[in-house]
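With one protein chain removed, the remaining protein chains of the complex are shown where they sit.
What follows is chain A.
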């Protein structure tokens, strides 16, 4: 295997091919509409051919991990929303699962079903943003408008359950922030009903579109072995034919009980990533449908773990139970204290394998939290995919990797 390199901006200072051909160093970003945030790329170009593409990240670094160390476990959860701002519920879930693993909390089945349902809706909404902006980068304007229409519908569901469209903080350690409202299931049904036909609509616009095919087929291809070596995960890895999906590989929240398939591609090019994500949306709709059925069968029930040392008691109990009041007071003044140790959990976020590593020193604040952010690690493959391609392909390539810069920099 050839040595796989990941250049840094520092490497590109002098034209590498001086003497034979003149190359040019070009800055792309950080304020470039197609970098999907503040990603700076230092490009070394030979004419229009990319010789080297070095991502320069860190413009959005907000020290989330450092900040989390100074907050109690529950309060730190709010910061996870701000990492991958297109999939806050996935981030919430990952962090909550890690802390729950640390404390060995049992989560009621109803809560797990709601979590799965919400996270799958989140996957659809995140993929819709990817689809819209990806198509927009390749000058297909109308897809964006259609994709936003459905995304609005999903964000309305999030608003219904959590009160917030984007920064939901709805999945909490031990369960959910509060129960889902009564009109939750009908709105989910309405979405699940229309979504497959809407995905057909997007596919009508793009899948066989000659311009789309011209820009995506065979562009930015990577083979499975290199993809694994670079640590690509999510749709970027599955497009190369490696069927690694954390939901199947190491099921969490009861994913092993749902019926769904893991779509994979063959060539690992932009088109395959597109096909994989489109198929994933359809699979997510299937999971949502199953979860909604289950939730309906379970009926009303708990929305948090009954363990009062982890989740606060309901408000109604506080007014007449002294013990509940004490639990409430202890939880919100001091927090809970997980046993000394560490836990690592990874989940399948819309962008790939999102990991959370939590270390507890036995106190009410996490000693260390680290997130394996798939966006950052997926960017390492950019140089490999862009080498020898045109600058215009690079625009398509960045969009197809689907990085969220908030998560890249944290």
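In this text, a residue touches a chain if its C-beta (ideal position, glycine included) is under 8 Å from a C-beta of that chain, and two chains touch if they have at least 3 such contacts; residues count from 1.
One rule holds for everything that comes next: contacts and distances are computed from a predicted model.
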UniProt protein name of the chain not shown, from "Amino acid-binding protein", "Phenylacetate-CoA oxygenase subunit PaaC", "NADH-quinone oxidoreductase subunit C" or "ABC transporter permease subunit":
"NADH-quinone oxidoreductase subunit C"
Pick out which of A:75, A:165 or A:370 touches the chain that's been left out of the picture.
A:370
Considering the whole complex, which of A:244, A:260 or A:274 touches the chain not shown?
A:244
Quick one: say which of A:166, A:229, A:262 or A:325 touches the chain that got left out.
A:229
Footprint left on chain A by the chain that the document does not show:
4-8, 10-11, 57-58, 61, 63, 65-67, 70, 101, 104, 228-231, 242, 244, 249-250, 341-344, 346, 353, 355, 357, 359, 367-368, 370, 372, 376-377, 379-380, 409-410
